[in-house]
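All protein chains of the complex are present and in place, except for one that has been dropped.
Lettered A, B and C in written order, each chain numbered from 1.
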Amino acid sequence: MPVITMREALHDALREEMIRDQNVFLLGEEIGRFGGSYKVTEGLIDEFGPERVLSTPIAESGIMGMATGAAMTGLRPVAEIMTINFIMVGMDQLVNNAAKIPYMFGGEARTPLVVRTPSGAAHQLTAQHSQSLEVWFAYVPGMYVVAPSTPADAKGLLKSSIRNDNPILFVENLVMYNEKGEVPEGDHVVPIGKADIKREGGDLSIITYSRMVHMALEAADVLAEEGISVEVVDLRSLRPLDVETMIASVKKTNRALVLHEGWYKYGAGAEVAAQIQEHAFDYLDHPVVRISGQEVPMPYSTVLERAAQPRMEDVVERARFMLGRK
Amino acid sequence: MPVITMREALHDALREEMIRDQNVFLLGEEIGRFGGSYKVTEGLIDEFGPERVLSTPIAESGIMGMATGAAMTGLRPVAEIMTINFIMVGMDQLVNNAAKIPYMFGGEARTPLVVRTPSGAAHQLTAQHSQSLEVWFAYVPGMYVVAPSTPADAKGLLKSSIRNDNPILFVENLVMYNEKGEVPEGDHVVPIGKADIKREGGDLSIITYSRMVHMALEAADVLAEEGISVEVVDLRSLRPLDVETMIASVKKTNRALVLHEGWYKYGAGAEVAAQIQEHAFDYLDHPVVRISGQEVPMPYSTVLERAAQPRMEDVVERARFMLGRK
Amino acid sequence: MVKEIERTELEPTSTENRPAEFHESKEELHSLFRTMSLIRRFEDTGWEMYTRAKIGGYFHTNHGEEATVVGTICPLRPQDWIVSFYREHGHIIARGTDPKYVMAELFGREHGVAHGRGGSMHLFDYSRHFLGGYGIVAGQMPLAIGVGWSSKYRGQDEITLLLTGEGAMANGASHEALNMIGLYHLPVITVVVNNLYGMGTTVHESAANPEIWKRGEMYGMHGAQVDGMDVMAVRRTMQDAMKRASNGQPSLIEAMTYRYRGHSVADAARYRSTEEVQSWRQQDPIERFYRQLSKADLITEEERNAIDESVEKQVNAAVEFADSDEHPDPNGLFDHLYVDPPAGVSL
Partner (left out) sequence: MVKEIERTELEPTSTENRPAEFHESKEELHSLFRTMSLIRRFEDTGWEMYTRAKIGGYFHTNHGEEATVVGTICPLRPQDWIVSFYREHGHIIARGTDPKYVMAELFGREHGVAHGRGGSMHLFDYSRHFLGGYGIVAGQMPLAIGVGWSSKYRGQDEITLLLTGEGAMANGASHEALNMIGLYHLPVITVVVNNLYGMGTTVHESAANPEIWKRGEMYGMHGAQVDGMDVMAVRRTMQDAMKRASNGQPSLIEAMTYRYRGHSVADAARYRSTEEVQSWRQQDPIERFYRQLSKADLITEEERNAIDESVEKQVNAAVEFADSDEHPDPNGLFDHLYVDPPAGVSL
């Protein structure tokens, strides 16, 4: 299988779906000549022209409203919000329009659209540019929230998302665009709503998504050396939430650790922990443990930024503790 | 003690704080001559004039940004967002500015402001007007999110909020303005961040806030007749979250049911359930149960609207079940 | 505290004091007149049904705005699109949707235009390209960018009519929408229904510059103001705008009108004087059109009576239909939420 970067996987998915379906078009800030802030759309304007790769003004309500209106009238827009930090100024269009239109008009309208956006913290981008806000959208019935962790999943899930008839927030990760991985050739499609066991294990389930999958895998390596066998469950979407897969894992391992970027309280991990205690209460040997970013706006200083982010060492330490090893 | 409505309690709190501190001013849509959409500010413009009771255009970013800028330069604004459903179009100002400014400028600036807004569903107001979105703000470090359930708490917490130096989302409830209750005379102040036991009991803790406190109390009455003793914990604020009080209650009753309006997954109940299993795992005789609104945009039809809202009967039934009674 | 409302100076498009010159067929003129009468009647009856608790939620009517509604919507062709807001009962009726399905929606019934899910603020009729009423002020406006774009993208000769209130023009979403519509030269006609108030707030209290039509320039659009109480004037302005739209020039039309009733059934509208309301009622759009037509010998009293009777019948039939229609099945609570949701996962 060819090894490509996350960026290439996303780029290829967009390109292939644009070739496959004339109704697919892209819109967003700087996605044309500039190639996208993270260069995912680079070159597409040359291949498909400025009508299908539309660079917009800095108007997030305009972008997401435009996508919704176009979706209602037969197109399949894929909007890029430069980073999730900017989504607030336009989120009314996504939450109050795109997600509600199908239901509130009794099924008479549909809003098949994808909003791609990178989430997460890195590189001293500070308070207003280092947020993980996907949990807000996962709260909203009518939305799907998808968040891949590997190039293969990214490609397969983006293709599925573009073909899907529901409004989808497709969450990428700010620092993963250069990460590489194997991606199957051909029309590689991954179904939305299925979690994936990224590593099998018997002692502890780490339930996570997006970039933190890799921290979980790293921690699993470290723990394996100590004889602790970790199962890594990659949720891949926060909504739908694949409760079945995660519960099956916990019933096997009897211990769950939830790991994500973003803040602790009212974060995505709260829902996962709540579901686990609901559905696997009698299987739990230990309370579900959550590890997340610290509850502060992200500070600039490298020292503080490091202190505010989830750390692999903490995952290892908490896992040991859960197994009574320490 | 005088018995007054929620509306009066809020009105009196605003009026007393405006008298107490010249720097307190109100802003929002229709809060002047019109008296406020829910008439909380009625009459205040006559007493304090249009500079201190400012009716604004329909511009929620403008309103919350204006409040933040005024707060940074010495005033203590109290903004009204007509209902929480409209907050999305302005929430960037609250989340990215008001909540982050103190921290991201290293303590060199402060943003003492209150945003009052009614939340909740009722009266067939439908999908875009029947939401409970406070959990989003509770996720944000730097914010406080306060949500009283009685006129006494409303008055005492609103006064505390206005005197507090942090940015506060003060969540009222759309259908509670006419609810009555005793309110202590004089300068009645309730500290922010303390949950309140609204009813003591030994068999089950119902943990809730805002309007659902009353549904919990009703359910407690019904259950009392069956010999089930329910403790009702009113969180009163989602952030700070008074984990201590709620855990103490659960350690006593060994059973917790979380109840709120709004949606289930990623709702406020998820955090409460996660905290309980974290801190009272060994005390739990039953998984924490959550009851919330159904996960749909609120439908218009009375039949469907009823079906989508949390019901007292369900609380009673689940409580019985948790106690092995049926 | 109530400020005297300045009446904005109108362009001399009013036909009131000119000898009416009609180039339209009598049939067409009667049809316009009938639609205006139908909307008025529908709103009257709807209001009554609300007070009888047959209808709930928010309820905003087009009383007084009939000329603006009919003058902007009736010239549209079947392929054209409409994006509207919560004050839209008249809009969907002018578009030709049978009032019985509209009334059924207000009653919250299964055969309502949104199957009882939407109610008064969220009427919808895809078959007539009526893309809905929306409840977030200005929130519908960005949708029109996409609808207009879609027509261009698909290479179709379609125009989008975007309706909005004047109060909405203070909101950021209006700015983003109009700028992008102008920037992309979309075939979109934005009609600002300026009924002088957004709830209790006058346009002088919400706009730094209350001459809203002048914003056309800033959005690269043709701007026009029209007497929104004169159906023929509105219609002509709309037809001009449609010609321009087909050539890729969007328009911003400000129609000066007045809502007779409160903002919604719940609003007693104490912020304005009876005299003010009366002075507007004196130029009632229906009566005025009737005077114009009858001066030109294009309508008789009998004809009018027949029209009034027929719309009364139609609205009564709508109520009957609505009242006997079934409620949605509570087991269908999750219907329409997702298309083809995956099985076995928590949605």
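Keep this in mind: a residue touches a chain if its C-beta (ideal position, glycine included) is under 8 Å from a C-beta of that chain, and two chains touch if they have at least 3 such contacts.
All of these numbers come straight from a predicted model, not from anything done at the bench.
Displayed chains that the missing chain touches over the full complex: A, B, C (touch as defined at the top).
Note on the undisplayed chain: of the listed residues B:A127, B:L241, B:V289 or B:L304, the one touching it is B:L241.
Only one residue in the set B:I101, B:A152, B:A270 or B:V303 touches the chain that does not appear here, and it is B:I101. When you scan C:T61, C:S120, C:S151 or C:N171 for touch with the missing chain, the hit is C:N171. Considering the whole complex, the residue from A:P2, A:P57 or A:P184 that touches the absent chain is A:P57. With the whole complex as reference, residues 170-176, 178-183, 205-209, 214-215, 217-221 of subunit C touch the missing chain. The set of subunit A residues touching the chain not shown comprises 29-30, 32-34, 37, 45-46, 55, 57-62, 85-86, 88-89, 123-129, 265, 294-297, 299-304, 306-308.
Residues of subunit B that touch the chain left out of the display are 25, 51, 56-57, 59, 61-62, 64-75, 77, 89, 92-93, 96-97, 101-110, 112, 141-142, 144, 164-166, 191-194, 239-244, 275.
As a working rule, only the chains that are shown with their structure count from here on.
Centre-to-centre separation of subunit B and subunit C, using mean CA positions: 36 Å.
Centroids built from CA atoms put subunit C at 41 Å from subunit A. Across the assembly, subunit A contributes 61, 89, 92, 96, 103-104, 141-142, 239, 241 as residues in contact with two or more other chains.
Contact of a single residue of subunit C with at least two other chains is seen at positions 114, 116-118, 122, 134-136, 139, 172-173, 337, 346-347.
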